[in-house]
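Take a look at subunit A:
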Amino acid sequence: MPLVKTPKASFAQKLKRFFFVDLIKGMGLTLKYNLGAIIDKDAVAGKGIYTEQYPKVRPDVAPRFHGAPRLNMDPETHDTLCIACNLCAIACPEDCIDVIAMDVEIVVAGKPRRKKVLDEFIFDTSRCMFCALCQEACPTSCLELTQDFELATYSRAGFVWNREMLEQGRETVKYTS
Partner candidate 1 sequence: MLLLAPVDVLNDLLLRFFSDETVKYFIWPLIQIGLVVTLVALWVAYATYLERKISAFIQARLGPMRVGPWGLLQPIADGLKLLTKEDFIPEKADRWIFFFAPYIAVASAFIVFSVIPFGPDWAVIADVNIGLLLVLAVSSVGVLALILAGWSSNSKYALLGGLRSSAQMVSYEVAMGLSLIGALMFARTLSLSGIVGAQGSDSIWYILYQPAGFLMFLISGIAENNRAPFDLPEAESELVAGFHTEYSGMRWSLFFMAEYAAMVVVTAVATTVYLGGWYFPFVYRLEESGYHNLYVLVSVLVFLVKASIILYIYFWLRWTLPRFRYDQLMDIGWKWLIPSALINIVLSAFAVFVLQALNGWRGIQTIEGLDRGMNLTATGKGIMIAFGLAGLFITGVLLARINWRSRDFNLKTQRRNIRLVNVPKGKPARA
Partner candidate 2 sequence: MLNFFIPILAFLFQEQSWLMRAADAAKRPDLSKFLVIGALLFIIGVAGVLTRRNIIVIFMSIELILNAANLNFIAFSRYLQDNGSANAVAGQLFAVFVIVVAAAEAAIGLGIVIALYRNKETIWVDEIDLLKW
């Protein structure tokens, strides 16, 4: 074992080591924490204690959190905001978005015109890495990553979200006890 240089100890240092000051200081700190947690009346409520009692108390996630995807709808007409431009699918590094559009004939100013309308929107959350590139690519702020983070399902198929799920959102899981 190679040796390392250690400077010569001063008498005070030796004395400190002799009386185990180093260990006692550490022990004192842990004792302080322990007593603090016991004496502090608010300890259990969460002050000074950093535990999150997750299923019991849902944590507040930040407004910018990238969670479960959602397709936003116009709050008044309840029409989808999606214009089926496919930009999100292009921007996605993981290719987990499929935008299926259909052509509809509509009449604009008396002239019949063809317009691309969203038919189905497939979002594979099992492959998504929540990088939010799709959200940034969306020109109409339709596709949004929400703050819902409980995405577990019992089957692999459950990870593939269709348009209905994306628009309605999933039911938030409720935990008892």
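In the analysis below, contacts are C-beta pairs under 8 Å (C-beta built on N, C-alpha and C of every residue); 3 or more make two chains touch, one makes a residue touch a chain; residues count from 1.
Selection rule: all candidates are chains of the complex that A comes from, given by their letters.
Given the structure is predicted, the values throughout are model-derived calculations rather than measurements.
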Subunit A in this complex touches just one of 1 or 2, namely candidate 1
In the complex, the residues of subunit A that touch candidate 1 are 6-10, 13-14, 17-18, 22-23, 26-27, 29-31, 33-34, 36-38, 43-44, 48-51, 53, 56, 177
